[in-house]
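Supplied in structure tokens, the structure appears directly below.
For this depiction, one protein chain was excluded, whereas all remaining protein chains were kept in their positions.
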Amino acid sequence: MHQVEIATTKETLLDSPEMVLNMGPQHPSTHGVLRVILRLDGETVIDLDCDIGYLHRGMEKIAENRQYPMIAPYWDRLDYIAAVSNGLVWVETVEQVMGLDVPPRAHYLRTILTELNRIASHLLWLATHALDIGAVTVLLWALREREEILKIFERQFGARLTCHAWRIGGLPNDAYDDFEADVRRFVSNFPRRLDEYETVLSENRIWLSRTVGIGVISAQDAIAIGLSGPALRGSGVAWDVRKARPYAAYADMDFDVPLGENGDTFDRYLVRLEEMRQSRRIIQQAVDKLPEGPVSAKLPKVIKPPAGDYYHSIEGPKGEIGCYLVSDGSAHPYRVRVRPPSLINLQALRQMCIGHLVADVVAIIGTLDIVLGEIDR
Amino acid sequence: MSLVKVPKPSLMQKLKRFFLIDLVKGLGLTLKYNIGAMVDKDAVAGKGIYTEQYPKVRPDVAPRFHGAPRLNMDPETHETLCIACNLCALACPEDCIDVLAMDVEVVVAGKPRRKKVLDEFIFDTSRCMFCALCQEACPTSCLELTQDFELATYSRAGFVWNREMLEQGRETVKYTS
Partner (left out) sequence: MSISFFSLLLSPVNFIGDLLLKLGLSHDAVNSVVWPLIQISIVVLVVTLWVAYATYLERKISAFMQARLGPMRVGPWGLLQPIADGLKLLTKEDFIPEDADRWIFFFAPYIAVVAAFIVFSVVPFGPDWAVITDVNIGLLFVIAVSSVGVLALILAGWSSNSKYALLGGLRSSAQMVSYEVSMGLALIGGLMFARTLSLSGIVAAQASDAVWYLVYQPAGFLIFLISGIAENNRAPFDLPEAESELVAGFHTEYSGFRWSLFFMAEYAAMVVVSAVATTLYLGGWYFPFVHKLETGGFHNLYVLVSALIFVTKMAVILYLYFWLRWTLPRFRYDQLMDIGWKWLIPAALINIVFTGFSVFVVQALDGWGSLRTIESMSQGLNLTATGKLIMIGLGIIGLFITGGFLSLVNGRSRDFNLKSQRRNIRLVNLPSGTPAVASTKETAPTEA
């Protein structure tokens, strides 16, 4: 063992005035219309504040005036990268409240396609994160893999991005003819691609210099802020909604949950890469075990859940995405509240950035994997 | 400035760090891609070129694609299949659809009856979010979202489609070079 210094804070030697820098809503690296106001001492961040709301579309208010099946397409537009997961929260909430009996084939297909969406979302995260740090080639390779998944979505749902994937009670259509072949082909090609990304990034000393020790958050702080998803697991907290409160067909699936150790950017990067591998494992099992049967439950003519408050959440790619539904017994919900994982993860930005340099802020926003559609709703 | 204990690197690790092996591995992979782009034909599993040269090459659109709306007609009688039931307009979350019906006199089994038929069908594609709830609601498979995704037009008014545009389709310029 030998001793080395692992400092990230730089002591200020010169007495210089502070500068306020505005990383405005239009910015190549803030992943959407996020405004970050930084107070800098030279290049070191002393304080940070976020200004959000540039993408507010009033989705929750719109939902109060729509009937339950019509609200599903609006959920796609929250985290537009993981539209399939968002749709799943909503339909599962309504199904559980109504007590509908969703057939097992629907659960398995939901599992397969939601995990494909998780891989697609993580691929886009990897693409943009690597782009922000400078490895541009990984952006295009990851988008190529994502393109294969989007082709499967197009053939199954009819849309690539905002899919309107699920209906209350199951799926609108059964799996298309070549579904299994396409999914199996993707699953067999994917590990090689992940190894390619690791070759370029994981051992690369420049990547390590930019991500190790940057944006550290401890496990206690992570739980206190309410982080979820890979941001939480990167700090070592073992909480995954797929394991803790299984939904769809996850109870039948055998998979591991990757946990980080230091809570820095590099650990979150490794956690997400490993999650992609585990997702591939889940898809493989689900395709092998796919049961036959109907894909939709019998529905009443008008969906009118009993009055009351309900909360249901799933493990989306960005974190725990939840739906708090207040129903008054009519065909329109009284209140729909989204628990946006990106908004709650964004609360950690200030703590993670203070003491780092301005160039690190871009890397830290990337590692939190935020989507403004979800934050602003 | 904190000091922490880390494991001492082994000789192999030191040599690898000295010879920049981590950088060389990444560079080797991009070189393989550079060569593969010229020789490899397999883009999905290999290192070939993945680009589809649109608009020279028309893309493969899935059969279920939620594209431009169309009102289908009976193939033999060339009459519209729409029965003016208004279910599509009720199903639409965005209120894009306006179904205008009119009553006509028909003779059914010798008795004069009033039947509701479609007069005008207004579909605002600028508000549409292509969720396909209207397609699912239609009982006669009349309203269908086709595979046409090239919906651009030069004016705001061009987005509001009437019955004729929905039945005949639009004239679009297809670039082939």
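Going in written order, the chains are labelled A and B, and every chain counts its residues from 1.
Note that in this section a contact is a pair of C-beta atoms (placed from the backbone, for glycine too) under 8 Å apart; a residue touches a chain by one contact, two chains touch by 3 or more.
Owing to the predicted nature of the structure, the values given are computational and were not obtained by experimental measurement.
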item	value
Residue touching the undisplayed chain, where the options are A:Trp75, A:Trp166, A:Tyr197 or A:Tyr247	A:Tyr247
Contact partner of the left-out chain, one of A:Thr93, A:Thr114 or A:Ser342	A:Thr93
Per the touch definition above, residue among A:Ile52, A:Ala135, A:Leu171 or A:Leu368 touching the missing chain	A:Ala135
Interface with the undisplayed chain - residues on chain B	4, 6-9, 13, 17-18, 23, 26-27, 29-31, 33-34, 36-38, 43, 47-51, 53
Contacts of chain A with the absent chain, listed as residue ranges	3-8, 10, 21, 23, 27-29, 43, 92-93, 96-97, 130, 132-137, 139-141, 144, 200-201, 203-210, 212-213, 238-241, 243-247, 250-251, 254-262, 266-267, 270-271, 274, 278, 309-314, 323-325, 357-362
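In this text, only the chains that are shown with their structure count from here on.
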item	value
Chain centre separation in whole Å, for chain B relative to chain A (CA means)	23
Residues of chain B that touch chain A when the two form their complex	1-8, 17, 20, 22-23, 25-26, 29-30, 33, 43-45, 50, 61-66, 91-93, 129-133, 136, 145
Sites on chain A touched by chain B in the complex	1-7, 66, 69-74, 77, 137, 144, 147-148, 151, 154-159, 162, 164, 172-173, 176, 185, 189, 192, 196, 199-201, 203-206
